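One structure, as C-alpha coordinates, below. Some questions next.
Omission of a single protein chain aside, the complex is shown with its protein chains in their original locations.
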(Lines give C-alpha, C1' and ligand atoms only; values in the text may rest on other atoms or scores of the structure.)
Protein backbone atom coordinates (compact mmCIF):
# COMPACT_ATOMS: atom_id res chain seq x y z
CA UNK A 1 0.00 0.00 0.00
CA UNK A 2 2.54 2.55 -1.11
CA UNK A 3 -0.05 5.23 -1.75
CA UNK A 4 -1.26 5.12 1.85
CA UNK A 5 -0.10 7.74 4.33
CA UNK A 6 1.74 6.61 7.40
CA UNK A 7 -0.27 7.26 10.54
CA UNK A 8 0.71 9.07 13.73
CA UNK A 9 -1.66 8.18 16.53
CA UNK A 10 -1.91 9.93 19.86
CA UNK A 11 -3.90 8.59 22.79
CA UNK A 12 -4.67 11.76 24.69
CA UNK A 13 -5.48 10.33 28.12
CA UNK A 14 -4.31 13.32 30.12
CA UNK A 15 -6.35 16.44 30.65
CA UNK A 16 -3.36 18.37 32.01
CA UNK A 17 -2.74 21.72 30.38
CA UNK A 18 0.94 21.06 29.70
CA UNK A 19 0.43 17.54 28.35
CA UNK A 20 -2.50 18.54 26.13
CA UNK A 21 -0.29 21.30 24.74
CA UNK A 22 2.42 18.74 23.97
CA UNK A 23 -0.15 16.43 22.34
CA UNK A 24 -1.39 19.17 20.00
CA UNK A 25 2.10 20.39 19.12
CA UNK A 26 3.06 16.79 18.24
CA UNK A 27 -0.17 16.12 16.37
CA UNK A 28 -0.10 19.28 14.29
CA UNK A 29 3.65 18.84 13.74
CA UNK A 30 3.18 15.28 12.48
CA UNK A 31 0.40 16.47 10.20
CA UNK A 32 2.77 19.04 8.64
CA UNK A 33 5.24 16.18 8.15
CA UNK A 34 2.58 14.47 6.05
CA UNK A 35 1.40 11.88 8.50
CA UNK A 36 -2.27 10.96 8.76
CA UNK A 37 -2.81 12.07 12.38
CA UNK A 38 -5.39 10.52 14.70
CA UNK A 39 -5.90 11.92 18.17
CA UNK A 40 -7.95 9.66 20.41
CA UNK A 41 -9.23 11.45 23.52
CA UNK A 42 -10.08 9.34 26.53
CA UNK A 43 -10.60 9.83 30.30
CA UNK A 44 -9.38 13.29 31.36
CA UNK A 45 -8.53 14.09 27.75
CA UNK A 46 -12.25 14.28 26.97
CA UNK A 47 -12.30 17.67 28.69
CA UNK A 48 -10.49 19.09 25.68
CA UNK A 49 -13.38 18.19 23.40
CA UNK A 50 -16.26 19.57 25.44
CA UNK A 51 -18.36 22.01 23.45
CA UNK A 52 -18.42 24.59 26.23
CA UNK A 53 -14.81 25.30 27.12
CA UNK A 54 -15.69 26.16 30.74
CA UNK A 55 -17.06 24.02 33.56
CA UNK A 56 -20.36 22.29 33.01
CA UNK A 57 -22.33 19.62 34.83
CA UNK A 58 -22.43 17.02 32.05
CA UNK A 59 -24.18 13.76 32.76
CA UNK A 60 -27.51 12.78 34.24
CA UNK A 61 -26.54 11.44 37.62
CA UNK A 62 -25.25 13.44 40.59
CA UNK A 63 -21.90 11.64 40.53
CA UNK A 64 -21.38 12.28 36.85
CA UNK A 65 -22.35 15.91 37.24
CA UNK A 66 -19.89 16.35 40.10
CA UNK A 67 -17.10 14.71 38.12
CA UNK A 68 -17.69 16.86 35.07
CA UNK A 69 -17.87 20.11 37.02
CA UNK A 70 -14.64 19.22 38.81
CA UNK A 71 -12.89 18.30 35.58
CA UNK A 72 -13.87 21.51 33.82
CA UNK A 73 -13.30 22.22 30.15
CA UNK A 74 -10.32 23.10 28.02
CA UNK A 75 -9.99 26.68 29.26
CA UNK A 76 -9.61 25.43 32.83
CA UNK A 77 -7.19 22.55 32.41
CA UNK A 78 -4.92 22.06 35.42
CA UNK A 79 -1.17 21.59 35.10
CA UNK A 80 0.50 18.26 35.80
CA UNK A 81 2.91 20.09 38.14
CA UNK A 82 2.75 23.37 40.06
CA UNK A 83 -0.97 23.71 39.63
CA UNK A 84 -1.44 25.66 42.88
CA UNK A 85 -5.23 25.75 42.69
CA UNK A 86 -5.17 26.95 39.11
CA UNK A 87 -2.44 29.59 39.41
CA UNK A 88 0.14 27.46 37.55
CA UNK A 89 -1.73 27.43 34.22
CA UNK A 90 -2.43 31.18 34.52
CA UNK A 91 1.30 31.91 35.00
CA UNK A 92 2.25 29.55 32.21
CA UNK A 93 -0.32 31.07 29.87
CA UNK A 94 1.19 34.48 30.65
CA UNK A 95 4.68 33.20 29.85
CA UNK A 96 3.37 31.62 26.64
CA UNK A 97 1.47 34.71 25.53
CA UNK A 98 4.53 36.92 25.91
CA UNK A 99 6.39 34.58 23.59
CA UNK A 100 3.53 34.24 21.11
CA UNK A 101 2.95 30.59 21.86
CA UNK A 102 -0.59 29.40 21.29
CA UNK A 103 -3.10 28.33 23.92
CA UNK A 104 -5.16 25.12 23.90
CA UNK A 105 -8.12 26.76 22.13
CA UNK A 106 -5.90 27.98 19.28
CA UNK A 107 -4.02 24.68 19.10
CA UNK A 108 -7.30 22.76 18.84
CA UNK A 109 -8.36 25.08 16.00
CA UNK A 110 -5.00 24.62 14.25
CA UNK A 111 -5.23 20.85 14.56
CA UNK A 112 -8.69 20.84 13.00
CA UNK A 113 -7.52 23.11 10.17
CA UNK A 114 -4.47 20.91 9.61
CA UNK A 115 -6.81 17.97 9.07
CA UNK A 116 -5.96 16.10 12.28
CA UNK A 117 -8.67 13.52 12.99
CA UNK A 118 -10.18 13.92 16.44
CA UNK A 119 -11.81 10.89 18.05
CA UNK A 120 -13.54 10.47 21.41
CA UNK A 121 -13.41 7.19 23.35
CA UNK A 122 -16.85 5.65 23.75
CA UNK A 123 -16.08 3.84 27.00
CA UNK A 124 -14.78 6.96 28.76
CA UNK A 125 -17.81 8.96 27.59
CA UNK A 126 -20.03 6.26 29.05
CA UNK A 127 -18.19 6.19 32.41
CA UNK A 128 -18.25 9.96 32.77
CA UNK A 129 -21.77 10.40 31.41
CA UNK A 130 -20.76 12.70 28.57
CA UNK A 131 -23.17 12.52 25.60
CA UNK A 132 -21.98 13.15 22.01
CA UNK A 133 -24.01 16.36 21.97
CA UNK A 134 -21.74 17.88 24.64
CA UNK A 135 -18.63 17.41 22.50
CA UNK A 136 -17.52 19.70 19.67
CA UNK A 137 -19.04 19.21 16.22
CA UNK A 138 -15.60 18.94 14.61
CA UNK A 139 -15.10 15.51 16.18
CA UNK A 140 -14.59 12.94 13.44
CA UNK A 141 -16.16 10.09 15.35
CA UNK A 142 -16.84 8.37 18.65
CA UNK A 143 -14.95 5.08 18.60
CA UNK A 144 -13.94 2.17 20.77
CA UNK A 145 -10.41 1.10 21.59
CA UNK A 146 -10.56 -1.65 18.95
CA UNK A 147 -11.16 0.85 16.16
CA UNK A 148 -8.28 2.95 17.44
CA UNK A 149 -5.91 -0.02 17.49
CA UNK A 150 -6.90 -0.89 13.93
CA UNK A 151 -6.35 2.71 12.85
CA UNK A 152 -2.91 2.83 14.45
CA UNK A 153 -1.74 -0.43 12.91
CA UNK A 154 1.63 0.02 11.26
CA UNK A 155 1.95 3.62 12.42
CA UNK A 156 3.33 5.46 15.41
CA UNK A 157 1.42 5.32 18.71
CA UNK A 158 1.95 7.63 21.65
CA UNK A 159 0.21 7.58 25.02
CA UNK A 160 0.10 11.03 26.58
CA UNK B 1 8.99 -13.55 8.90
CA UNK B 2 5.46 -13.42 7.55
CA UNK B 3 4.16 -16.04 9.95
CA UNK B 4 5.19 -14.00 12.98
CA UNK B 5 2.65 -11.95 14.85
CA UNK B 6 3.20 -8.23 15.19
CA UNK B 7 3.80 -7.22 18.78
CA UNK B 8 2.08 -4.59 20.90
CA UNK B 9 4.18 -3.73 23.92
CA UNK B 10 3.04 -1.73 26.91
CA UNK B 11 5.39 -0.46 29.58
CA UNK B 12 3.08 -0.18 32.57
CA UNK B 13 5.06 2.23 34.74
CA UNK B 14 2.07 3.82 36.42
CA UNK B 15 0.20 2.31 39.32
CA UNK B 16 -2.68 4.76 38.98
CA UNK B 17 -6.11 3.19 38.82
CA UNK B 18 -7.18 5.09 35.70
CA UNK B 19 -3.94 4.51 33.81
CA UNK B 20 -3.80 0.81 34.69
CA UNK B 21 -7.35 0.52 33.42
CA UNK B 22 -6.30 2.15 30.14
CA UNK B 23 -3.29 -0.17 29.88
CA UNK B 24 -5.44 -3.29 30.24
CA UNK B 25 -8.13 -2.06 27.86
CA UNK B 26 -5.42 -1.37 25.26
CA UNK B 27 -3.59 -4.64 25.92
CA UNK B 28 -6.66 -6.84 25.75
CA UNK B 29 -7.94 -4.86 22.76
CA UNK B 30 -4.67 -5.33 20.88
CA UNK B 31 -4.78 -9.04 21.70
CA UNK B 32 -8.25 -9.31 20.14
CA UNK B 33 -6.81 -7.54 17.08
CA UNK B 34 -4.35 -10.42 16.81
CA UNK B 35 -1.27 -8.72 18.17
CA UNK B 36 1.17 -10.58 20.39
CA UNK B 37 0.77 -8.43 23.51
CA UNK B 38 3.51 -7.93 26.09
CA UNK B 39 2.80 -5.91 29.22
CA UNK B 40 5.94 -5.00 31.13
CA UNK B 41 5.21 -3.81 34.67
CA UNK B 42 7.77 -1.61 36.35
CA UNK B 43 7.94 0.82 39.30
CA UNK B 44 4.41 1.64 40.55
CA UNK B 45 2.97 -0.73 37.97
CA UNK B 46 4.33 -3.67 39.98
CA UNK B 47 1.48 -3.12 42.45
CA UNK B 48 -0.87 -4.58 39.87
CA UNK B 49 0.95 -7.90 39.94
CA UNK B 50 1.14 -8.43 43.69
CA UNK B 51 -0.32 -11.74 44.75
CA UNK B 52 -2.34 -10.25 47.58
CA UNK B 53 -4.45 -7.50 46.05
CA UNK B 54 -4.49 -5.46 49.30
CA UNK B 55 -1.72 -3.71 51.19
CA UNK B 56 1.21 -5.78 52.35
CA UNK B 57 4.65 -5.05 53.76
CA UNK B 58 6.74 -6.66 51.03
CA UNK B 59 10.50 -6.50 51.38
CA UNK B 60 12.95 -7.23 54.14
CA UNK B 61 14.06 -3.77 55.15
CA UNK B 62 12.02 -1.14 56.99
CA UNK B 63 12.19 1.25 54.04
CA UNK B 64 11.03 -1.37 51.58
CA UNK B 65 8.22 -2.44 53.89
CA UNK B 66 7.06 1.16 54.26
CA UNK B 67 7.12 1.71 50.51
CA UNK B 68 5.16 -1.43 49.80
CA UNK B 69 2.52 -0.74 52.41
CA UNK B 70 2.09 2.79 51.09
CA UNK B 71 1.82 1.62 47.52
CA UNK B 72 -0.80 -1.01 48.29
CA UNK B 73 -2.03 -3.60 45.83
CA UNK B 74 -4.32 -3.57 42.83
CA UNK B 75 -7.54 -3.22 44.79
CA UNK B 76 -6.26 0.00 46.36
CA UNK B 77 -4.74 1.79 43.39
CA UNK B 78 -4.99 5.58 43.64
CA UNK B 79 -6.23 7.76 40.80
CA UNK B 80 -3.90 10.05 38.86
CA UNK B 81 -6.35 12.92 39.49
CA UNK B 82 -9.02 13.56 42.12
CA UNK B 83 -7.75 10.88 44.43
CA UNK B 84 -8.97 12.63 47.60
CA UNK B 85 -7.45 10.12 50.00
CA UNK B 86 -8.92 7.20 48.09
CA UNK B 87 -12.43 8.53 47.52
CA UNK B 88 -11.82 9.17 43.81
CA UNK B 89 -11.32 5.51 42.88
CA UNK B 90 -14.34 4.49 44.97
CA UNK B 91 -16.57 6.98 43.12
CA UNK B 92 -15.12 5.97 39.77
CA UNK B 93 -15.60 2.29 40.53
CA UNK B 94 -19.24 3.07 41.38
CA UNK B 95 -19.70 4.87 38.06
CA UNK B 96 -18.04 1.99 36.23
CA UNK B 97 -20.07 -0.68 37.97
CA UNK B 98 -23.35 1.04 37.08
CA UNK B 99 -22.27 0.92 33.44
CA UNK B 100 -20.98 -2.64 33.58
CA UNK B 101 -17.37 -1.65 33.04
CA UNK B 102 -14.84 -4.02 34.52
CA UNK B 103 -12.51 -3.34 37.45
CA UNK B 104 -8.76 -3.95 37.55
CA UNK B 105 -9.13 -7.45 39.00
CA UNK B 106 -11.47 -8.50 36.17
CA UNK B 107 -9.35 -6.77 33.53
CA UNK B 108 -6.24 -8.60 34.78
CA UNK B 109 -8.12 -11.88 34.54
CA UNK B 110 -9.34 -11.03 31.04
CA UNK B 111 -5.84 -10.14 29.91
CA UNK B 112 -4.50 -13.47 31.19
CA UNK B 113 -7.29 -15.37 29.47
CA UNK B 114 -6.70 -13.45 26.24
CA UNK B 115 -3.11 -14.67 26.30
CA UNK B 116 -1.50 -11.30 27.08
CA UNK B 117 2.06 -11.88 28.32
CA UNK B 118 2.70 -10.27 31.69
CA UNK B 119 6.28 -9.43 32.63
CA UNK B 120 7.74 -7.86 35.76
CA UNK B 121 10.82 -5.62 35.67
CA UNK B 122 13.73 -7.10 37.57
CA UNK B 123 15.34 -3.76 38.47
CA UNK B 124 12.16 -2.30 39.95
CA UNK B 125 11.56 -5.48 41.96
CA UNK B 126 15.07 -5.17 43.33
CA UNK B 127 14.69 -1.48 44.26
CA UNK B 128 11.36 -2.06 45.99
CA UNK B 129 12.37 -5.33 47.61
CA UNK B 130 9.58 -7.36 46.01
CA UNK B 131 10.48 -11.06 45.60
CA UNK B 132 9.06 -13.18 42.75
CA UNK B 133 7.03 -15.15 45.29
CA UNK B 134 4.96 -12.06 46.12
CA UNK B 135 3.83 -11.67 42.52
CA UNK B 136 1.01 -13.60 40.86
CA UNK B 137 1.76 -17.04 39.44
CA UNK B 138 0.37 -16.08 36.03
CA UNK B 139 3.38 -13.85 35.38
CA UNK B 140 5.16 -15.09 32.27
CA UNK B 141 8.60 -13.99 33.44
CA UNK B 142 10.77 -11.53 35.33
CA UNK B 143 12.88 -9.71 32.78
CA UNK B 144 15.30 -6.82 32.39
CA UNK B 145 14.81 -3.80 30.18
CA UNK B 146 17.08 -5.29 27.51
CA UNK B 147 14.81 -8.31 27.07
CA UNK B 148 11.83 -6.02 26.82
CA UNK B 149 13.46 -3.88 24.14
CA UNK B 150 14.32 -7.01 22.15
CA UNK B 151 10.73 -8.26 22.50
CA UNK B 152 9.30 -4.94 21.32
CA UNK B 153 11.57 -4.70 18.28
CA UNK B 154 9.53 -3.95 15.18
CA UNK B 155 6.29 -3.66 17.12
CA UNK B 156 4.35 -0.93 18.84
CA UNK B 157 5.61 0.43 22.17
CA UNK B 158 3.60 2.49 24.63
CA UNK B 159 4.75 3.99 27.91
CA UNK B 160 1.86 4.38 30.34
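The letters A and B name the chains in turn, as written, and every chain counts its residues from 1.
Note that in this section contacts are C-beta pairs under 8 Å (C-beta built on N, C-alpha and C of every residue); 3 or more make two chains touch, one makes a residue touch a chain.
The shown structure was predicted, so the numbers you read here are calculated from the model rather than taken from an experiment.
Can you work out which residue in A:18, A:64 or A:134 touches the chain that's missing from view?
A:18
In the complete assembly, which of A:71, A:127, A:145 or A:160 touches the absent chain?
Checking the options A:71, A:127, A:145 or A:160, the one contacting the hidden chain is A:160.
Using the document's definition of touch, tell me which of A:32, A:69, A:106 or A:150 contacts the absent chain.
A:32
Go through chain B and note every residue touching the omitted chain.
So the residues of chain B touching the unseen chain are 11, 13, 15, 42-44, 61, 63-64, 67, 70, 78, 123, 126-129, 144-146, 148-150, 152-153, 157-159.
Since one chain isn't shown, list which residues of chain A touch it in the complete complex.
Touching the missing chain: residues 6, 8, 18-19, 22, 25-26, 29-30, 32-33, 35, 80-82, 91-92, 94-96, 98-99, 101, 156-160.
FYI, only the chains that are shown with their structure count from here on.
How many degrees of rotation bring the Cα atoms of chain A onto the matching Cα atoms of chain B, given to the nearest 5?
Superposing the C-alpha atoms of chain A on chain B needs a rotation of 120 degrees.
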